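Below you'll find the structure, written out as structure tokens, and then a few comments.
Missing here: one protein chain of the complex. Every other protein chain is in place.
Per-chain residue numbering starts at 1, and chain names A, B and C are given in the order in which the chains are listed.
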Amino acid sequence: QTPKKLVVGFSQIGAESGWRTANTDSIKAEAAKRGIDLKFADAQQKQENQIKALRSFIAQGVDVIAFSPVVETGWEPVLREIKAAGIPVVLSDRAVKVSDPSLFVTIIGSDFVEEGRRAGEWLARKTGGKAVIAELVGTPGSAPAIDRKKGFEEALAKNPGMKIVKSQSGNFTRAEGKQVMEAFLKAPDAKDITALFAHNDDMALGAIQAIEEAGLKPGKDIVIVSIDGVKGAFEAMVAGKLNCTVECNPQIGPQLFDLIEKVAAGQKVPARVAVKEGVFDETQAAAELPHRTY
Amino acid sequence: MSEPLLEARGLTKRFPGVVALNAVNFAARAGEVHALMGENGAGKSTLIKCLTGVYPRDEGEVTLGSRVIHPRSPREAEAAGISTVYQEVNLIPDLSVAENICLGRQSTTFGLLRWGAMRTRARAALARLGLTLDVSLPLTSYSIAIQQLVALARAIDVAAKVLILDEPTSSLDEREVAELFAIVRRLRDEGMAVIFVTHFLDQVYEIADRITVLRNGQLIGEFPVAALPRLQLVARMMGRDVKEIEAMDHRPAAAPRSGEAPPVLAVRGFGRRASVKPVELAVHAGEVLGFAGLLGSGRTELARLLFGIDQADCGTLEIDGRPATVRSPQAALARRFGFTPEDRKTAGILPNLTVRENLIVALQVRRGLWKRIPRVEQDALVAKFVAALGIKTSGPEQLIKNLSGGNQQKVILSRWLATEPRLLILDEPTRGIDVGAQADIERLIAKFRDEGLAVIFICSETAELARNSQRILVLRDRAKVAELSGAAVCEESIIHAIAGGASPPAGPAGP
Amino acid sequence: MSVVLPLVLWIALAAGLCFSRRSVVFWPLLALALLLLFNQLFTPGFFHVEIRGGHLYGTLIDILNQGAKVMLLALGMTLVIATGGVDLSVGAIMAIAGAVLAQRFVGAGWSPGLAIVAALALSVVAGAWNGLLVAVLRIQPIVATLILMVAGRGIAQLITDGQIITFENPTLVYLGNGFLLGLPFTLTLVLVMLALTAVLTRRTALGLFVEAVGDNETASHFTGLPARQVKFLAYVFAGFCAGLAGLVAASNIKCADSNHAGLYLELDAILAVVIGGTALTGGRFYLAGSMIGALLIQTLTQTLYMRNVSADIAPVPKAIVILAVCLLQSPKLRERLARLGGGRKRRAGA
Partner (left out) sequence: MKFRVPAQLIPLAASAAVLVLLYAGGCLAFDGFTSPRVVINLFGDNAFVGVAAVGATFVILSGGIDLSVGAVVALTTISVAALLGHGVPPLAAVLLVLAGGAAFGAFLGFIIHWFELPPFLITLGGMFLARGLGFMVHPESLGITHPFYGETVGGLAIPVAHVTTASGRVQTLTLPFTAQCFLAVVLVASVAAKWTRFGRNVYAIGSSESSARLMGVPVGKTKILVYTLAGFLSALGGVVATFYMQSGNPASFVGLELDAIAAVVIGGTLLRGGVGFISGTLVGVLILGIIQTLINFKGDLNTWWTKIAIGGLLLVFIMLQQALSRRRRE
């Protein structure tokens, strides 16, 4: 007789970026490969939808629940309910703040603070610790935006020659990244800007267009570092328009399901599993580009 | 002469472009019915609205009893003892009849409404007017006339010192008017002051004790009824000589129909389930066909059917002797039909558009989307009709909602006349219209009839109907019960037929 | 340049204010002038315009270029609102148009012209769908267009398979980034569409029909006016305008970003129309007012960027401007003020 198929409920945040879509694809593909029955629910970027999805996973009686939380807080009640129903929880990509650490088993994902720190450290190396920086912030209130800013500022604190003169939200989108950069470049003190830090690649790619339209050379006149490592960013680096991207790897499918299967089998797993990630600058871009699938 | 109960001194009200009231004095006495008379736009409704706090007044003073009052809303006026029925039906369409009667004065226990008590009270109030209705149905399930009665029931349901009625009878038939007047007399005898606005002179002389005449916002004078014979009153309202008025009363005689051309419109077995039982009728060029009947007898519904607003589900229709269909107002317009609805406010005017736009819209629709009527032509048309019908407006670019009711009606009439129709269906075109304008409209109907227009004329005033029609179709319970022509077109036989006595010889419709 | 252009702008504004003194458009125009004045005085560099790369370059130019999307949307929205409706789906239609453009051009290898035609055609279909629901099936406009607002973005993502599709074709890029006679091409596009709409509504009877339907549908129906067809047309036109806006938006960032293109822009479009003097209850409409409304919104956005107002509290100044414009427009407020002033004068005279 065949063993019962493992049923996993996964609640995804949405499809707000190319990064997220790649993340979803990786998870779905891996589940299919392993013959796992994946219940996938898309939350359209709303926490309340995610909570509903988690509750319906309980009603459906899945074996393991995994999800990428939209925000850090607000999970306590539903996680407690899941625990009461005896279903283990694996977090992916982002962490949650709960008073009782036993409410979830493990978390696999990136450390946004670390990403911001790496971006800052790279920029410090690149500019020799002297830079006038414009910052394109992510969506106000979102965890990546808050943490990446925090990490970046931590790195800056060690380099008194670096300061942020402009900081504005571009909502993680190309259109707003471009529009905000356009505005930055029109300020009287725009000439002083030597570097740009964008919280994700999309905003950086938008900003590059604005910089070009202003008659400047992105990557040369203004050093640009961003986070995510999507294909478009590598192309821009190859073209010499972007200087560095800090990878935030969305392809966590294999690692995630390794964990889930262990959890389902009742094996011990580490409380935090880091995703394999790197920092890529112009010099490595050409070599890495062919390996980029998203 | 008793002391005035409600008195206004030097009341002035200005609207942008018009002085609606100019230092008007007015006094209503307890135990008296006081008629407020004037042409359309004279300022009657404005006076009432100033008295009851709908409009803030620009100047002047109002006293009730010996107290100076400053009502800022109808609510405060009502609290002070003034109960008002405003012109046009001002009730809540989506609420039930019972609620409309009791709104704002519902009885409660522990803050909760007593629905049963409310319905009982509403039924009682309606019964005083001789009306039995299902009071839990929404107001809109009843015709305009019923709605007007509901408004009256609401007004007399409260113990007030002053009762103001602004054209309460415009939609009512004789029986209902009689019921109303019986109540008004009783209230008057109980010591109430009743202020009454109407354009029906008969009613004034039947019920009023005293008359105040306004013209163009000016006070013309206050008269005991006995001191103001009919002609005098009309002359005062219109600001003309009695001689002139006497001359006006000669109506052009109806020209007899000549020739044997097929009727402009003829229907056979034409009806609609749950609305109008199959009827037969024909109307020829150059004649006026009147529809007579009581309220709810189905005259309006038949008119809607003929104009394609509702679709008939049986019978045939012929235009100029050829089978045809009229399945929408668009089709009717293309056939050169016109229709002025009885419910001017909700189905007639485009309130926020100008007089000019309201006037040319039907013609424009007939010409089509692409052939915009040049502005010069529009202005010429407006000028022509404003002059021809005597429309009182501060200009062609005035918003129609700021015109008095009668003038709005004239604009809508002009709207159709501008399309040079072959058949015009007029549903209560003279409702709420002053004598002068009414004479104008009647003259216009006759004029266009003589020029070859076919007219269907719906009117609750049997005298008016008889005066203007060549033939009359009588409806009862949504079915045709008689058709009168020739000498039978007179008030007596109409009333006879409506009442359902042995009908006088009624020839079948059509040739 | 830096002096001439602002000078021209101020003269034009002053002339506009004088000219429109008695019209509804006066108040939004006044609000725009006040906001610009604030920037003239307190935001350094706001009025700085220079020639760079053979065309005009500066914040004022950005306002025109970035404002084009809302201006285009507002054109269609004006007619829809005038018929007494509202279209919540224009943002989603923008996303669809961008998605079709990029997918046809990049994925299917169509020529740019053909891709543009396909995008606009699908937008018109989307508009017709709304028209069908509202005019024929008589579903309340907010709900009817809510359907496409939700589903439309999904359709756009379906077309692009959830990816951001980038393109570099000069023709396509020109739409949202090009310059004609030193001014953004989008400005030309908006002006052409504005002229077209104005001619379509004021030189034919369409304007009157739209206003009549919006003012009193029953009465319009009774005069034989083809009320349904007029409403249907309005939604189709709004779809077309949204399609154009979608093309501009995609072209501007050289990619189709289905998830974000036009997100929440329907609110800005409605806001522009209403600020411009057209009532949400339908009836009279003011195309010029809507354009001014759109410019006001974009100027405000640009002001916040230039003044480095943090995006998370940016809604507060936005709210303040909306409330201020509303109060400016309120006849009631003016009436009350006039009564105060008049009362004082009369007393002083007596």
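Methods note: a residue touches a chain if its C-beta (ideal position, glycine included) is under 8 Å from a C-beta of that chain, and two chains touch if they have at least 3 such contacts.
Because the structure is predicted, anything quoted here is derived from the model rather than measured.
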Neighbouring displayed chains - absent chain, whole complex: A, B, C
Candidates A:A41, A:L216 or A:A274 - the one touching the absent chain: A:A41
Contacting the left-out chain in the complete assembly, out of C:L146, C:L183 or C:L200: C:L146
Touch with the omitted chain, as defined above, among A:I51, A:A66 or A:V263: A:I51
For chain C, residues in touch with the removed chain: 88, 137-140, 142-144, 146-158, 162, 267, 270-271, 274-275, 279-281, 312-320, 322-323, 326-327, 329-333
In chain B, positions touching the absent partner: 54, 73-75, 78, 84, 86, 90-95, 99-100, 103-104, 106, 108, 111-113, 115, 136-138, 141, 154
Chain A residues touching the omitted chain (full complex): 9, 12, 14-15, 21, 24, 28, 38-42, 44, 46-49, 51-53, 55-61, 63, 71-77, 84-86, 97-99, 139-142, 146
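What we mean here is this: only the chains that are shown with their structure count from here on.
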Of all other chains, the one whose Cα centre sits farthest from chain A: B
Rounded Å distance between chain A and chain C, as computed from the means of their C-alpha atoms: 34
Approximate Å spacing (C-alpha centroids) for the pair chain B, chain C: 44
Chain B partner contacts - residues on chain C that touch it in the complex: 203-206, 208-209, 211-212, 215-216, 218-226, 283-284
Of all residues in chain B, those that touch chain C in their complex: 307, 309, 328-330, 332-334, 339, 341, 346-353, 357, 361-362, 364-373, 415
Sites on chain C touched by chain A in the complex: 44-45, 48, 52-53, 57-59, 62, 66, 157, 162-164, 166, 177, 249, 252-255, 257, 259-261, 301-302, 305-306, 308, 310-312
